[in-house]
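Up next is chain A:
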Amino acid sequence: MFSLPVFLESFGPLIWAARYTLLISFLGIGLGLVIGALICAARLSPYIALRRFAAVWVSFLRGVPLLVQLLVFYYTLPVIGIDVPAFVAAVVTVGICASAYISEIWRGAIAALPKGQSEAATAIGMGPRDIWTRVILPQAVTMSLPALINELILLVKASSLVSVVGILEITRASQAQAATTFRPLEVYIAAACIYLAINLCLAVLGRYLEHRTAV
Partner candidate 1 sequence: MDFSIFQQYGPALLKGFANTILCWALGTVLGMALGLVIALIQRYAPRPVRWIVQAYIEIIRGTPFLVQLFVLYYGGPLIGLRLDALPAGLLGLTIYGSPYFAEIFRSGFRAVPHGQIEAARAIGMTEMTIVRRILLPLGLVSALPALINFSIILTKETVILSIITVPELMYQVNRMSTETFRYLEANLVLALFFWVLVETISRVGRRLETRITKHLIERT
Partner candidate 2 sequence: MQASSVEIRKVNKFYGPFHALKDVDLNILPGKVTCLIGPSGSGKSTLLRCVNFLEEYDSGEVRIDGQLIGYDAPGKKMSGRKLREMRRSIGMVFQQFNLWPHMTALENVAEGLIRVRGLPKAEAQERASAALTKVGLADKMQNHPSRLSGGQQQRVAIARAIAMEPRLMLFDEPTSALDPELVGEVLNVMKTLASEGMTMVVVTHEMGFAAHVADQVAFMEKGELVGCDTPSRILHQPDDPRIQSFLRTYHERNSF
């Protein structure tokens, strides 16, 4: 039967492990934002080679399961002579994967802006640089905030997969806990509760931003 004490006791070590879950998710989305911006810029650039490269980047990373990406990255690095801790490899993989989705979010936000806006800016004599920094980007970034929070929630969940390369985040910690207590049911439900709590907080934040940015 379900044992409440075991359930409650598992929270301690799992919450401690949650710092890695959060670290990977936040570093991952940070890296994803940077690479995603570059990829988005490449996709909208006038150079066909850049556009092609960005399109392949997005299509590959969205077509291949994250778990497979993780293992490819994890096994490729030693072969090409890069020796980094598993944690770094995990963050980089998660970030690269997120960049594909984030670049699409930004592309969508930019495309959603009415064309008349940049026309109006051109009409009053603004140059392309000002149009981008003063008109398009501020709006696109605000508009994309809820979608980015959503992406962060996806990353928190996806970070459970880095347990397979041995990083002691929530999922890996719960596996260890389940192995020592022989009570997988309670331990895994506790892990689920922690994920749920994190994601509900993020969802509330997302909803708040959505209300605030709604025009």
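Candidates were picked such that all candidates are chains of the complex that A comes from, given by their letters.
Some points to look at:
We adopt the following convention: a residue touches a chain if its C-beta (ideal position, glycine included) is under 8 Å from a C-beta of that chain, and two chains touch if they have at least 3 such contacts; residues count from 1.
Because the structure is predicted, anything quoted here is derived from the model rather than measured.
Within the complex, chain A makes contact with only one of the listed candidates (1 or 2), namely 1.
Partner candidate 1 is touched in their complex by these residues of chain A: 1-2, 59-60, 62-69, 71-72, 75-76, 79, 153, 156-161, 163-164, 170-171, 174-175, 178, 183-186, 188-189, 191-192, 195-196, 199-200, 203.
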